[in-house]
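I'd like to ask some things about the structure below.
All protein chains but one are shown at their positions in the complex.
By letter and in written order, the chains are A and B; residue numbering begins at 1 in each of them.
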Amino acid sequence: MGTFIVRRTLWTLLVLISISVLVFLLFFSIPGIDPAVAMAGRNPDPATIRAISHAFGLDRALPIQYLLMMKHLFVTRDLQSYTNQGIRVIPEIAAAAPVTLSLVAGAVVLWLVFSIGIGLVAAVFRGRAIDRILMILGLIGIATPSFLLGEAANIVTQSKLHDTPLFHWVPPLGYTPLSQDPVMWFKHLIIPWVVLASAQFIGLYSRILRSSLLDVMHEDYVRTARAKGLSERRVLIRHVLRTSMITFVSLFGLDLGSLVGGGVVLIEVVFALPGVGLLTFQAASGLDLPVIMATIMYGAFFIVLANLLVDIGYTWLDPRIRPA
Amino acid sequence: MSEPLLEVTDLRVSFRTEEGLAPAVDGVSFTLDRGEVLGIVGESGSGKSVTMLSVMRLIVDPNAVFGGKILFKGRNLLEMSRGQIQRIRGAKIAMIFQDPMTSLNPVYRVGWQITEQIQAHAELTKRQARERALELLAGVGIPNPRARIDDYPHQFSGGMRQRVMVAMALSCSPELLIADEPTTALDVTIQAQILKLIKELRSESGSSVVLITHDMGVVADIADRVVVMYAGRIVEQGDKRDLFYDPQHPYTWGLLGSIARLDRPKGERLASIPGMPPSLINRPPGCHFQPRCVHRVERCSVEDPALTDKLGNGHVDACHLDASVKRRDRVLGSAPTGSS
Partner (left out) sequence: MTGEGDVLLRLDHVRKYFPVKGGALMQREKSHVHAVDDVSLQVRRGETLGLVGESGCGKSTLAACVVRLFELSGGSITFDGRDISRLSRRALRPVRRELQMVFQDPFASLNPRKRVGRIIGDPLRIHRLASEKQIDAQVRELLSRVGLSPEHMHRYPYEFSGGQRQRIGVARALALRPKLIVADEPVSALDVSIQAQIVNLLAELQQELALTYLFIAHDLGVVRHVSDRIAVMYLGKIVELSPAEDFYAQPIHPYSEALLSAVPIPDPDRSERRQQIVLEGDVPSPITPPSGCRFHPRCRYATDICARQEPPLVDYANGHLAACHHPLNLDRRSPVDATAPLRSPMDRPAAALIPTNEEGPNEQ
């Protein structure tokens, strides 16, 4: 197990380095485009372009450029945005990350609890009315774009019904850090959580879980478990659910990685949450190359990290693939 | 005579399918005494497993419809509540299945799976249950059980896994052990080991055993009485020796005749039963075996033969032919020919 983790971690590092090289090449060696001009934002003055050229060593060989870029990113952490004069990119991301993490963490709790609950109920009552209803609701959830649901929620809670006792507590859009005011933090986030979890994820995951539960229910070892005289509940939880979690967990890890890595753009935009997604969104619309570069690296980091965790979790869940 | 341990009366199990109701078990009755080993043989799909799974109430398909009675020590298993049946399963009646590769949960350690069953039925601490599991593993011949108890099933060979299944089945000293083709997936040397374990269980604790198999050799080795099934019904039942040396039903003849035997001179051809087993839904009229039977007479396709004791020794069969005719035809051994 130990060597396995070491091996996987080294592998992860290799993947990250490759991604950084790819992203770098994408931005800095496209023929015909001067990255310095591109980075300087709209209507740059020649001085800025020169400063950028110097800072990134654009007059030097590509490998040196790459190393300089990495140095700015990770060592000195002073990569600057030139579109928004003087903003340092790394602290910017560091400030945005907790917002995204808070958003994803809460949604994940809801999404896990509900999809496991719904998946179990649907599988146990397979074919009955409650199964059908839950699965149709799930389909609706999968089909609803999260930003639409978010906009709808905003209209209802911010204007239409805001003055009724039901939604009177809802604060205006925005964010309060957890350390500053936990109650306010919660109030700001509860609606985004619900929206994020129920659009797509709960529906998708409960369906996935239901179908793998049904597969596992027909396995011989489940019959063995019943033959041992275990209670139905124990058979369901310890034998059926436990093995069904193998697929569930691997998908979950990947989704989690991409969400934390910046995949929550739309929700952050709709609810005006200053997270990494919003940052990426703004950078992309302003062609702010350094920020884009940094957020992509940040996203890649989480996705690859999630992959690593999934692999480790997977081997923990399924001893068959555990190396001896 | 004391009350039998298990008494199955007119058991019927049907499955609702798209094509119609499929009667997988169609009026099966038999009894099993304490300490007796009953062998059930028959064609694939003839209802052997469904019959014994019904005894364990392990058929969870919502499309299954049950009829008849299964009395275990006088109480009808089919009418018991879930809680009552759970106290019997694994404790009083235990079951071993065909495929040792898939019958153990791949994500739990072998020892954990045994102690789980022990603790479901007895008030033992974890440590006591583990000690018991170690004893059981040693008992079924797992070398060095202390080192192997925390292995996962995939680290065991097929034969070892089946021994773990046996250990698990024996963990609560059941009064009835049901073994559904316990050795079909194993090769002969491992099969001999498993059969030896089952014999020991019977001789040491006086348990009764129902053993389902395709293999007449296994039956000859271990059973006291034999039930032969075809298309959901019992077509012949009797004492092992009567059945082997004076078989009454043409299907049983086919079964015995199609074995390539080591204890006989090598024949030119094997006797085979022509044709295929019938589908459950469109079964032939009259005797279900009639389309494949070379001994059939007119009556066979009209009238359903009942299970009767024509010899007066408890050896029953469902075939219209007369015992004397059968002995004659059987000795002639006219092999099935032609007819597709």
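Please note the rule applied: contacts are C-beta pairs under 8 Å (C-beta built on N, C-alpha and C of every residue); 3 or more make two chains touch, one makes a residue touch a chain.
Bear in mind that the values here come from a model prediction, so they are computed numbers and not experimental data.
Per the definition of touch given earlier, which of B:Phe66, B:Trp112 or B:Phe244 contacts the omitted chain?
Per the contact definition at the top, the residue touching the missing chain is B:Phe244.
From the list B:Ile118, B:Met168 or B:Ile273, which touches the chain that is not on show?
The single option touching the absent chain is B:Ile273.
Of the residues B:Gly35, B:Gly139 or B:Gly217, I need the one that contacts the missing chain.
Of the candidates B:Gly35, B:Gly139 or B:Gly217, B:Gly217 is in touch with the missing chain.
Can you work out which residue in B:Pro62, B:Gly83 or B:Pro265 touches the chain that's missing from view?
B:Pro265
Which parts of chain B are in contact with the chain that was left out?
Chain B touches the chain not shown through residues 43-44, 141, 143, 157-160, 186-193, 195-196, 214-221, 240-241, 244-247, 253-277, 327, 330-340.
Definition applied: only the chains that are shown with their structure count from here on.
When the C-alpha atoms of chain A and chain B are each averaged to a single point, how far apart are the two points in Å?
For chain A versus chain B, the centre distance works out to 54 Å.
Show which residues of chain B lie in contact with chain A when the two form their complex.
Touching chain A: residues 56, 58, 60, 62, 82, 86-91, 94-95, 97, 99, 102-107, 116-117, 120-121, 152, 154, 165, 168 of chain B.
Mind listing the chain A positions that touch chain B in their complex?
Interface residues on chain A, with respect to chain B: 127, 219-221, 223-232, 234, 238-239, 242-243, 246, 317-320.
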